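== subunit A ==
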Amino acid sequence: MTNVYTLLKITDKLTLQFGSDPTGRFFLCLVTIMWILVGIYAQKYKEHQKHNARFFTFYILTWVMLASLTMAANYLTMYLCFEFMTLLSMPLVLHNGTPESIAAAKKYLFYSIFGATLGLMGMFFVNTYGTTLAFTAGGVLDPAKIAGHETLILWVAFLSIAGFGAKAGLFPLHAWLPTAHPVAPAPASAVLSGCITKAGVLCIIRLVYQIYGVQLLRGTWVQMALIILALITVFMGSMMAFGEDLMKKRFAFSTVSQVSYVLLGVFTMNETALLGALLHAAYHSIIKDGLFLCAGTIIFWTHKEHVSEMKGLGRKMPVTFGSLAIFSLGLVGIPPFAGFLSKWYLASGSLSEGLPVLSWLAPAILLLSALLTAGYLFPICIHGFFPAEGEPEAEGKEGSALMLVPILILAAATVLIGIFASPLKDALQAAAATMF
Partner candidate 1 sequence: MNKEKRDRIYAILCTILTIVFIGIMLFMATGLPHLGLATNPDINEVPEFYVEEGPEETGALNAVTAMILHYRAFDTLGESCVLFVAAISVFILLRIDGEASNETVVAIDRRYEPVNDPILSKTFLILVPAVFMFGIYITMNGHLSPGGGFSGGAILAAGFLLYLNAYGLENTERFLTSKLYRRVTALALCFYAAAKGYTFYMGANGLESFESAGIPGRILSAGLILPLNICVAIVVSMTIYSMYIMIRKGGFNK
Partner candidate 2 sequence: MNFVQNIPALSILLLMFCGIVCLVLPARWARHLADCAIALVCAASVVLWVAFLRGQEVFTYSMGEIGAPFGNELRAGMLEAAAATLFSAVTLLSILGGRAHLRADIGKKKVNLYYISVLFLLCSMLALVYTNDLFTAYVFVEINTITACGIVMSKEDGYTLAASMRYFIMSLIGSGLFLIAVSILYALTGHLLMSNIQEEVAALYASGQYRAPLQVSIALMGVGLSLKSALWPFSSWLPDAHSSASASSSAMLSGLVLKSFIFLLVKVFYRVVGVTIIPTHAILDLLLVFGILGMIMGSVNALFERDIKRMLAYSSIGQIGYIFCGIGLGTIAGVAAAMVQIAVHACTKAMLFCAAGGLMDASGGSKKFKDLEGAGRRDTYAGVAFIVGTLSMIGIPFFGGFITKLSLVTAAVEVGGWRNTLSILAIIVSTILTAIYYINVLAIIFRGAETGPTTAREKLREQWKKQMRLDTEYELAIVLFILLNLAIGLQSDRLMDVIRTGLAMFG
Partner candidate 3 sequence: MNGIAILIVIMLPILGGALLPLLDFDARKARMYYVMAIVLATSVLCLSLISGSEGTQFVLYHLTSTIDIAFRIDRFGSVFALLVSVLWPLSTLYAFEYMSHSHKRNRFFGFFTMSFGITLGVAFSGNLITMYLFYELLTLSTLPLITHDGSREAKVAGVKYLVYSIAGATAAFIGMIAVLTRGGSLEFNVIGLGSAVTEANRNFLDAAFLFMFFGFGVKAALFPLHGWLPTAGVAPTPVTALLHAVAVVKSGVFAIGRVVYYTYDAGYLAGSIVQKVALWFAAFTIVYGTVMAWKELHFKKRLAYSTVSNLSYILFAFLLATPQGLTAGLLHMIFHGLMKIALFFVAGAVMHQSGKTYVTELGGFAKAMPISFGVFTIASVALIGVPPLCGFLSKYAIAVAAVDEGSVSGYLGIAALLISAVFTSMYLLTIVVKAYFPGEGFDPASLKDVKEANWYMTLPLIALAVLMIVLGCLPGGLTQFIAGTLADAFPGL
Partner candidate 4 sequence: MTYFFADLPEYAAMILFGIGLSILMLAKNLVKKIIGLNIMDTSVFLFLAAKGYVEGTVAPIVTAEELGRIDSALYSNPVPAGLVLTGIVVSVSVTAVLLSLVVRLNEEFHTLDIDEIIHILRKRDREDL
């Protein structure tokens, strides 16, 4: 961490500190760019909804908190930002004001808070067994203090990581995602899925690499368990998405699955895997934001929410469906689109880690999941462009520029950073290196 700035000193150990490091900066950039693009998109989408002042207030506030989170320099500050981000992003979910959306918002809230609380518990222990709460590569735990309490500390680490995993949709705390996304406005879904889940990822990265330390966790049952959880999530998310008809919900399950790719990389705990994770975080943000914006556009113009209703719609909305196809290809990981590279690194990182069974199981599952991804994304495009014989002609038209431009930018990005991957890869490699 450089440029550490102390905002407030509550007690000697408890301070509100901000600073920046490459990982943080990466997430900050990612989040900010996404926020701007989705914000542009929302300018049009807002015609679809009421209470726009409120929506944008919380939209901005959530970004502020998310940005603060990326720059948090210690555990306390991170926890604080995390909690506030949860609280402030909740109004985005319930924006529609329907009973379902309010229920979904509550669900989101409680899952997040439950997770954060587990994270808080981690802080209690770190406070006692660690030297400081500030993020330090290699962890802050004091070996002298934890001697004899390893089991305890491992449990604490497991629980607190799993806790933050709630935000990242890690099984078994993933259930809020599929509930919250369909009811939220499309821009909200986009940032929730693309960015806010990444906040969870960032927190987990911080915990794993900068609080507990790789040394402590590597090779323990905790790592195993987390990887298994991540794999379960990956597989389960894809399966659920495969069977889901509601488009946004399908994308939400997809998010569940994809974010766990990232987590898998984080938990694998070597540089390659972490690089893959960071890359996938970036790619997934771009792609999933794009997907949700497409979905939003479709809903905006046609009020069709179910995949089964969209047959033939591609002809009426060629740009949208075209982008959708690009995003799909990217997410599945077809080279040269983005998504391939990250999965590659994830797989190779996992294989090089040498964990028993998991080393090869993980790539296998990744592969399977990729197939499933293809299975749930491609049919949308295919049916969109090539409806079956005898289908009635779909109603619909292409959207306004305000909506299309962000989608197109994202689609272009998907292609471009897939093809010209090295600048990003290099930057992230540097970031990943600071973690060890």
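How were these picked? Simply put, all candidates are chains of the complex that A comes from, given by their letters.
Everything below uses one rule, namely that a contact is a pair of C-beta atoms (placed from the backbone, for glycine too) under 8 Å apart; a residue touches a chain by one contact, two chains touch by 3 or more; residues count from 1.
For clarity, every value in this text was computed on a predicted model and none was experimentally measured.
Colleague: In this complex, work out which of 1, 2, 3 or 4 touches subunit A.
Modeller: Looking at which candidate touches subunit A, I get 3.
Colleague: Note which residues of subunit A are touching candidate 3 in the complex, please.
Modeller: Those in contact with candidate 3 are residues 8, 10-11, 14, 16, 76, 79-80, 83-84, 87, 90-91, 94, 96-99, 101-102, 105-106, 109-110, 113-114, 117-118, 120-121, 123-125, 127-129, 152.
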